[in-house]
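For reference, the structure discussed in these notes is given below.
All protein chains but one are shown in place.
Up next, chain A:
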Amino acid sequence: MTVTLKNGVLDPQGKAIEGALGSLGFEGVHQARQGKVFDLELDTADRAKAETDLKAMCDKLLANTVIENYTIAID
């Protein structure tokens, strides 16, 4: 699961990172956003169930949906 701040929510760490990239000479970098990645191993082989569970985990704990979005990838 990847959790990032929603668009429109100021991300001061993202801003600082963007500034640092600029000072290293990487030009044309915009909208840097810092987020979190959660890697989990699940016992189930049922993909649909895994997706449902992971979504619930994000909604209930891993993301604060007032300020954060999340995406889920399963492999």
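Keep this in mind: a residue touches a chain if its C-beta (ideal position, glycine included) is under 8 Å from a C-beta of that chain, and two chains touch if they have at least 3 such contacts; residues count from 1.
The rule is simple: contacts and distances are computed from a predicted model.
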Quiz item: The chain that is not shown, which UniProt protein name from "Cytochrome c-type biogenesis protein CcmF", "Electron transfer flavoprotein subunit beta", "Permease" or "Phosphoribosylformylglycinamidine synthase subunit PurQ" does it carry?
Solution: "Phosphoribosylformylglycinamidine synthase subunit PurQ"
Quiz item: What residues on chain A make contact with the chain left out of this view?
Solution: 8-10, 12-13, 16, 60-62, 64, 66-67
